[in-house]
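A protein chain is absent from this complex, but the other protein chains hold their places.
Chain naming follows the written order as A, B and C, and within any one chain the residues start at number 1.
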Amino acid sequence: MIRVSVQEAPLDIAAEHRALAQSGVGGIASFTGLVRGDDGVTTLELEQYPGMTGRMLTRLAEQAAERWSLAAATIVHRVGPMAVGDGIVFVGTASAHRADALEACAYLIDRLKTDAPFWKREWQGGESRWVEARACDDSAAERWDTK
Amino acid sequence: MIRVSVQEAPLDIAAEHRALAQSGVGGIASFTGLVRGDDGVTTLELEQYPGMTGRMLTRLAEQAAERWSLAAATIVHRVGPMAVGDGIVFVGTASAHRADALEACAYLIDRLKTDAPFWKREWQGGESRWVEARACDDSAAERWDTK
Amino acid sequence: MLTILYFAWVREAVGKAQEEIAPPPSVTTVAELVGWLATQGEGYAEAFADPGRLRAALDQEFVSLDVPLGSAREVALFPPVTGG
Partner (left out) sequence: MLTILYFAWVREAVGKAQEEIAPPPSVTTVAELVGWLATQGEGYAEAFADPGRLRAALDQEFVSLDVPLGSAREVALFPPVTGG
């Protein structure tokens, strides 16, 4: 069962875990990306390409479900303004095999960083700057191609 | 920051995530093991070696913190009777680097299966049986020795 | 007519999120569209001066800048993505 959400509402980690547990299997892996307060950042803003984001996240979840034995996969990505410490993205996988759950979770967060049309902007008080893409995210995503 | 708990109370996944987020870093990985309802199991019971469990879990978390760059690591293991769908164990790691968080999380759950003195007993109505150790858990734990 | 969408600092430099455009017939690839857009005014010049900083999608699929526009109806131009 695949669940994808692009939402302004805060992540509800307990609810996402409960929904994944409905699949009845033995293990749930998750990764949550959080807003860091580095360099005096006060607010993070996430812009998306509406329409394309949901479709790309669904495709990533389907690819993970083809590659690993998953009973369920969830991707929730927030958009709009968020505070330091808030969750930006939640990726969760449920599987009878813990290695499958953990690897699929790593795959999803790595690919999401390069394959989903979101853009981060950091605010420090009244000043803002668009976050630059990182080369290490490209190589993290590519390692799944060579396997 | 290391947090270890062996408890009868249900896992509180949201609270564990909030505590890990206090570390201020960008990512939290977690793995939650759940009671499966296979083969008509109605209740799972967990026995521990009191005193030794807490120390072994703390040692595992310390080993993970030496091996990966972690801002925080949490291991919570339930004991006593639990229902189908309940969480048995929660492993959570916080890191500035998502690969560190995910790998350390995989390490902790793999090692915990072989290095912590817990025993599972499955109840099917009034009948019970002790769960047998699985060879695949030994090999999953050993893969971390050869790296 | 093409629907063109701009995101992040490209949107801010251009000063709009979306527009309908009929580029000249000489524009057949995404890169040529970018080059042509760069001549359409000050904000456009700023947004499209360095194609190396840009990424694109045709009808909501990522493409490299050298692909033909073909029969695409929606072109999006934006910086490398930074979600997750």
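To be clear about the criterion, a residue touches a chain if its C-beta (ideal position, glycine included) is under 8 Å from a C-beta of that chain, and two chains touch if they have at least 3 such contacts.
Keep in mind it's a predicted model, so treat the numbers as computed, not measured.
Interchain touches from the omitted chain, evaluated on the whole complex, reach B.
Note that of B:R36, B:H97 or B:K120, the residue touching the chain absent from this view is B:K120.
Against the chain not shown here, subunit B presents residues 33, 46-49, 51-52, 55, 77, 88-89, 109, 112-121, 130-133, 137.
The rule we apply is simple: only the chains that are shown with their structure count from here on.
For the pair subunit A and subunit C, the distance between C-alpha centroids works out to 26 Å. If you average the Cα atoms of subunit A and of subunit B, the two centres end up 23 Å apart. With centres set at the average Cα position, the gap from subunit B to subunit C is 49 Å.
Across the assembly, subunit C contributes no residue that touches 2 or more other chains.
Contacts with at least two other chains are made by no residue of subunit B.
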